[in-house]
Each structure stands twice: as C-alpha cells, then as structure tokens.
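Single-structure report; data block below.
A protein chain is absent from this complex, but the other protein chains hold their places.
Lettered A and B in written order, each chain numbered from 1.
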Amino acid sequence: MKNTSFGLNKLIKVLYLIVIVLFLYLPIGTLMVLSFNSSKSMTSWQGFSLKWYKEMFTNDELMEALGNTLTIALWASIIATVIGVMACIAMSAMTDRKRSIFMGLNNIPLLNADIVTGISIMMSFLLFGISLNYGTVLFAHVTFCIPYVILSVMPKFKQLENHTYEAALDLGASPLYAFFKVVLPDIMPGIVSGFLLSFTMSVDDFVITHFTRGAGINTLSTLIYSQLKIGVRPTLFALSTVIFVIVLLVLVVSNFLKGDEEEEARKAAKSGKEYVYKGGMSTKKTLAIILAIVVAMAVAIRFTPSTPGEVGEKGVVYVYNFGDYIDPELVDAFYEETGYTVVCDYFDTNEEMYPVVKNNTADYDVICASDYMIDKLIKEDLLMELEFTKIPNIQFLSQNIRDFMEDFDPGMFYSAPHTWGTYGIIYNKELVDEADFAGDVSWGILWDKKYAGKVIMPNSIREADMVAAKLLGYSMNTTDENEMKAITDKLIEQKPLVYSYANDNARDLMIGDNASMAVITSGDVLYAQEDNENLAYVVPKEGTEVWTDCWAVPKSCKNYDGAMAWIDFMYSYDAAVANFEYLTYAIPNTQLEDYEYEDYIEGPRVLSEIEIVNPPEDVLARCETLQNLGPEGDDMYSKYWKEFKSQR
Amino acid sequence: MKRLLSAPFIIFLLAGTLIPMGVIAYYGLTDRSGAFTIENILAVGTGDHAKALGLSLLLSFAATLICLLLAFPLGLILKDSKLGKKGFMVFIFILPMWMNFVLRTMAWQVLLEKNGPLGFLGIINTPVAVVLGMVYDYLPFMVLPIYNAMIKIDNSLIEAAYDLGASKSTVLMKVITPLTVPGIVSGVTMVFVPSLTTFAISNMLGGGKVNLIGNIIEQEFTTTSNWNLGSGLSLVMMIFIVISMAFIEKFDKNGEGSMI
Partner (left out) sequence: MAKEQTLIEMIDISKSYDGEIVLDEFNLNIKENEFITLLGPSGCGKTTTLRILGGFTKPDTGKVLFQGEDITYTPANKRPLNTVFQKYALFPHMNIADNIAFGLKISGKSQEYINDKIKYALKLVNLSGYENRAVTSLSGGQQQRIAIARAIVNEPRVLLLDEPLGALDLKLRQEMQYELRRLKNELGITFLYVTHDQEEALTMSDKVVVMNQGYIQQMGTPEQIYNEPENAFVADFIGDSNIVDGIMVEDYVVKINGYKFPCIDYGFGKNKPVDVVIRPEDIIIDKPGKGVMDGMVTSNVFIGVHYEMCIEAGGIEWLCQNTRSWPVGEQVSINVDPENIQIMNKPQSEDEEAISLEDVLGEEQDQ
C-alpha cells in the first residue's frame, strides 16, 4: 500500500500548523494581556492590575448586558434549532427541486451583509408598526441562526438510513416515538454543532442586534460599540477573557471525554474484544453538556433584567444616551434621591439615535443629543418643551453656554446642556518641534510636510471639513459649492500626510506615542494626560467648533415628571462632580468653578483655571457651532466626503 | 404531514428575510419623497462609488485568495494528521469567535499600530492591514468547508490513483482538488461576500483611509441618513450574493461543502 499522505516532511507541517494557530490566537492573547493593564489605554502598558476584574463584578450594567447576551443566545439557538430541525425533516420529504429552492433561500441571511440584514429587519418592523424590544432582537437572531442549524443538520439527514426510521415504525413505534428514539440520536451530532454554532454567532453578533434592539436592551457587543466613543473600558477585556477561558475549558473537557470514548472503541475493535456500546453518548459527555447548559441557564436567569421587580413607586425613566456618558453610579443615586428607576440605553452617534427617536421605535423619556441634532429634532417637531420650573437647578447653567445655544435652540425651550467642549489639536511635546507650538498655532500645522505620517484627523464628515474650512477662512456650515470644493481639495492635499482618520481611538493613539498630533475634543485631553504627561492641547487661532451635548425630551415621553427630575438631578453639585470626574468632559455648571481637580500634570487646580475645560473668552469668540443643514446639505457634504475618501 | 413542519421556517424566511429584502428593494427604488427612481442603483456607477466598489472587489479578492492558499494545505495536513479529528478542528476555528468581533479586530489594531508589537511591519492604515483583518476574521469560513470536503475523500481513491501510476502532483491535481471543489466554492463564497461588504474592518484597520463600498453604505445609513441611496447600493451588492448562490448551486448541490 502506498502512502496516501501528502505534503513535505513532518516538521514543516507542524510549523505550518503552529503559525496558523498563532495567527488565530495572537489578538486573543493581546486582549487577555490588556485586561491586566492598570491603565485604561490600549496602547501603553502601565503595570499589572486586577482592578478591571474587580470592577467587572460590581458593574451591574455589564452583568445585565452579559445576561441579555446569554439569554438571547440561548433562546435564539434553542428556537432556531427546533425550527431548523423541523424544516430539515420537512425538506427531506420534498422533491430535489423544491429542496434546492429552500436551501438557496436559506443561504440569503448567511451571505447578506450584516448591516443590510439588520437595517432591513428594522425597517420591516417599523413598517408594520412593531416597536423594537427584546423580542425583536430575539426574532432577528433566530432568523440568522436558522441557516447555521439547517446547514449542519441537513447533511446528517442525507446520510441517514431512511430504513431505520421505517424499521422503527415497522416494529410498532409511533412516528413521534420513532423520530425521538431512532432518527434524533443519528442526527444528534449535527444538531449539537448547529446549536453551538448558532449560540456562538448570536453572542458574537453586533450589527444586527444594534439595529433591532429596543429600550433597555444591551448585549455585550452593543455595550462595547457604544463605549467606542468614550473608549472601551478594560472591564470588557476582563469579561471577555473570563468568558473565553470558561468556553475553552468546557470544550476541552468535552472534547477529551469524547476522545476517550473513541479511543476505547478503537482499542476494543483492535483487540477483537467485546466493546460494550454505551448508547449515542457516553454518560460523562452527556453530563458535561447538561452541566454546561445548566450553568448557562443559571447565569442567564441570575442576570435576567430584573427591572420590573424593583421599580420605584414613581415608575421608570428611560434614558437614551451616548455610551458611557454619565457616571453609572448616578443611576442608583437618582433612585435614592427621587424614587425613579432609570433604565439607560446607548447609541454611538447622533445619526443612529435619530431614526429611533423619529420613528418612535422605543419610548424614551430623556435623550441626549448634540447641538445640530437638537436643531433638527426641534425643526421636525420631535421634542417637547421643557418646564424649567421643574428644573430649579438650571440656575447653575453657565452663561457662555446660553449664548451658544441661540444657534440651535433659540430662547432655550427644548434642551438643557449636559457637556460641552471645543475641538483643537492635541500634540506630543516630545514629538513636535516646540517652536511650532510656541505662539499662536494655525490649523495649517496639520498640513506641514515635516509631520508627514504623524497626524491624526477626525474620521467624521463635519469635523474634518471644519478643520479645512477654518484654515481657509470659511464658515464650518458653508453650503457654497465652490467653498466645498476648496475644502475637499484641501483635505485631499493633506491625505498623504495623515497617519489615520480616527474618532474613537485618536486619544489612545496619542497616549501610545503613535502620532505627533491629533484633532481631538477638549474633553478627551485631561483623560489622555492622565496616561501620557507629554500631551498638550491648543485651540488654533483660526477658530474652531464648540459643541454642546444636551438633554432633551422626545415626544414619545411617558414619564415627563421623571424626565424633568432627571435633568434637574444632573445639575446638582454631586452629579456634576461625579460626571466630571468620570468623563473629564467640561460640565457647564457654575457650581463646579471652584471644584479642585487633581491635575496629573500641574497638581491640584480649581476648574475655572484649567483652560481646557474652561476656555478663555477670546477663544470662545472664535468658535462656531455646527448647524443642521437639512437633507440637501447633508447630501452635499456626503458627496464631497466620498470624493475625498475615494482618493488614494 | 411532514411538510407542515416547515411552516415555522417558512414564516421566519418570509418575515426575517424576504419581506425585509422587499423593504430594501422599495427604499432602493424610490427617492426621499417616495417617488420611483433607479438613480440609487445607477449611483454605483458614479466615480466615487465605482472606485470604492473596485477597491472592495480587489481587496476581497486578495483576502479570498490568501484564505484559499492558507486553507488548502491546512486541509491536506489535517486530513492526514492525528489532529484532524473533526471536533478539534471546529473547536480551534470557532473558539476565537467567543471573543467579540469588535474586540478581536481592535486587538489587531493595537498590535499593528506604529508603536505596537507588530508596528515594524508598517502596514497599519493601509489596504494590506484591511486584507489581513479580512483574512483573520473569515479564515474559519474557508478552512472548515475545505477540510470537511477533504476528509470525505476515500483514501482508497487516492491509493487507486497511485496504483494507476499517478504521481503525487497528479493525484493532487486530478483527484483531490476536483473532489474538494464543493468545499472550495462554499469557502470562497463565505469569505468573498462578507469581505466585500465589510465596513468595520476597514474602519478599524484602514485608519479611515481605505474606503470600501461597505463604508459608503454604512455612511448612507448611519451618518448621512440617506436610506434610499444606502438601500440602492445594497441592492447592487445583492447581485454578488445571487451570483454566489448560483455558484454554490452549481458546484455544491448536495451541500457537501458545509461548514460543520
């Protein structure tokens, strides 16, 4: 008999395998290492710490997201498995032609881009007036899990001896009994792998969940994504590491048990001895699987959202906010103080929030939105007026902010600012020529060839355009075609010099010394300085964008008084301090002016002295707010942005 | 009787796949005011969209080819080795999915960043990094079907080929490769289509400099709020899906190239 094996010698084969496995597990190892980093930064190692693991268990929100992830995955894969197996039974009785049509349709969700699947399902729900909730997420997950089940089970059906089923009937079994006793054990491996694959895919999914979830539903994926704006907290790395290790252990154990059993059978066959067959699965393996399921169930039940049980007598306030945009402790504090229970939901960008509010897919009581979006929502009549008599603490709102509000909420009827800031350049003193930053700094420094490959620009349309517009002396809200062309040309000219276009991780890249300067919002600066003391911030002389993120109440509000109480609470001294310490974003609250902040670079200072959070008058005089330009304006910016982006 | 069992599946197929497809088609074929137009479809031909589509096709082709070149020898090695136990393979390639997709891709970003452990490669924020991300994320979808097709090949076939005087390379070309075709077709589709439509990978590893058709679609849906254009472009993408399905139908009638 000739050797049927292929390939070169054994060493090369083993090396090849090792390289592939390394490739697969390198990023995973990286995340595990980062989960022990005492810094929040992903780019610099600041020492070993277990604090993220501690934080993980005390973070209710995280645990709730974990609970949602597991229950959704569990139910979705159970339902998908049942439906998929039923469909396979039905298809095995169909003609080949009909079956291949079904199999083709079954492939669509697998091959479709996630974003198209997610958005199309969301749009269908909206079309039929179904409001998004836990059930809609579950539905979407079942939809994309079924194909995996069918693809794993159908081949088993084809291999199946149809005669064994008939034999069972022949021996007096009812069709149901025959199915469970004879067919099911035969196709069990396919069912198990279909179930596990579904479960995995469901846990891993982000895009589809994101578009189909309703108020109060977060999974780990959406939590991670909503944190991108503020920076992913390493608690998520810690949690992922724990989950990964648990799954690894379960799979290794069950794999070894299975391996033993096969080994035993092989030995018995070789020695010609009697091998006592133990049925479809060994007791050990069955036990392991049952155990795993029970654990999953227990975890799921333990962390199932328990809000209905402990609702305060005043009811629930549903808050729709940017991810990680308040100190999470405030939710409990608010309950203690007012008796309202708060359920928070998160989005990453204003544009993601907009369709949810507009189509009223989930009934939120309070939302947080940026200035231009507030303008848009007001113009489309989607907001309710605020009753400021119910928000006495509004007296502490800083005056300079009130001036800027004239641009988007004239007379201040609909919104109350939460945070604010400017855009400017963060630079690394060690990596730039100090002379360049000695006097007034121009946006033009970002076009300086000396810094080629060391500049980070924003990856969002309006902010990137703003930089070029200011440099050219235009308004950042221009709708003049010629000016737009000039702006676009300017950005294209800069493109070869740019290291990357980044929103989420510009700050992290600066902390890790990966670039010399970046366009960044002032709120991120103090945070960044905490991890890298060489960083400094400057607002260029041509002026910049000042932004305000505000609380507002959508028309869908069901608990108006609760909403007012929430906004009022945010203006209390304790809440303002907590938010500032948590976010390091400027909070427009006069009570904070005297608050002493432990500045990482210059020691303790009162906030009014820190220019980053409290820009001087002359800087503010050069600032402009971003305005909503309507669909035509959006389309125009989008068109030029695509032109710029498609340049290589 | 048995056919009734497919009812829930058909309901999900209708409500979860076909109706949403119809909605996409409706949006794609109308403008903001709701009037019929095919402009959103034709938009794919305009300069910027065509460029992005071209780049997407190029990068996803490269990613698919690399996945294939990695997976084929891997399949051969595993077919012969003791490690080639089915559970083990699935295990190795599915396990990474338990780390969240966003986090995994983010980890590559950390590794490849200029001052990162692999920064010396200098590929971050280039199309090369995007291809690497695609290969990383979709390799399992290539390996598993190829591997499954290969282990189904009866060794006696290979022995018969040797017996008839074939050389190793002839056996590889004339026996193993043709019999692996269902797996290859299924793998190629499962890698090519998601690579073509990805936006997250190019966003994170391309530094915003690599603009793919997926990024444009995502931008239309999430930033510009032009759902009509986004849907129109998605419809164009569906053409590639239909082509893929036709390929699978042609080469993998019996679902031999399945993943598990």
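The rule we apply is simple: a contact is a pair of C-beta atoms (placed from the backbone, for glycine too) under 8 Å apart; a residue touches a chain by one contact, two chains touch by 3 or more.
Source: prediction; values computed, not measured.
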{"item": "Displayed partners of the chain not shown (whole complex)", "value": "A"}
{"item": "Candidate in contact with the missing chain, chosen from A:G47, A:G129 or A:G172", "value": "A:G172"}
{"item": "Contact residue for the chain not shown (choose from A:S49, A:S131, A:T164 or A:T479)", "value": "A:T164"}
{"item": "Subunit A residues that touch the omitted chain in the full complex", "value": "161, 163-164, 166-175, 177-178, 181-182, 185-186, 265, 269, 274-277, 279-280"}
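Everything below uses one rule, namely that only the chains that are shown with their structure count from here on.
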{"item": "Contacting residues of subunit A [partner subunit B, same complex]", "value": "1-2, 4-7, 13, 16-17, 20-21, 23-28, 30-31, 34, 42-43, 82-84, 86-87, 89-94, 100, 102-117, 119-121, 123-124, 127, 139-140, 142-144, 146, 148, 150-152, 154-155, 158, 190, 193-194, 196-197, 200-201, 203-204, 206-207, 220-221, 224-225, 228, 232, 236-237, 240, 243-244, 247-248, 251, 255, 258-259, 349, 351-352, 354-355, 457, 459-461, 495, 498-502, 505, 509, 512-515, 631, 634-635, 637-639, 641-643, 645-646"}
{"item": "Sites on subunit B touched by subunit A in the complex", "value": "2-6, 8-9, 12-13, 15-21, 23-24, 27, 32, 47-49, 51-52, 55, 70, 73-74, 76-77, 79-81, 83, 85, 87-88, 90-111, 113-117, 119, 124-125, 136, 139, 155, 158-159, 162-163, 168, 172, 176, 189-190, 193-194, 196-200, 203, 207-209, 211, 214-227, 230, 234, 237-238, 241, 244-245, 248-249, 253-256, 258-260"}
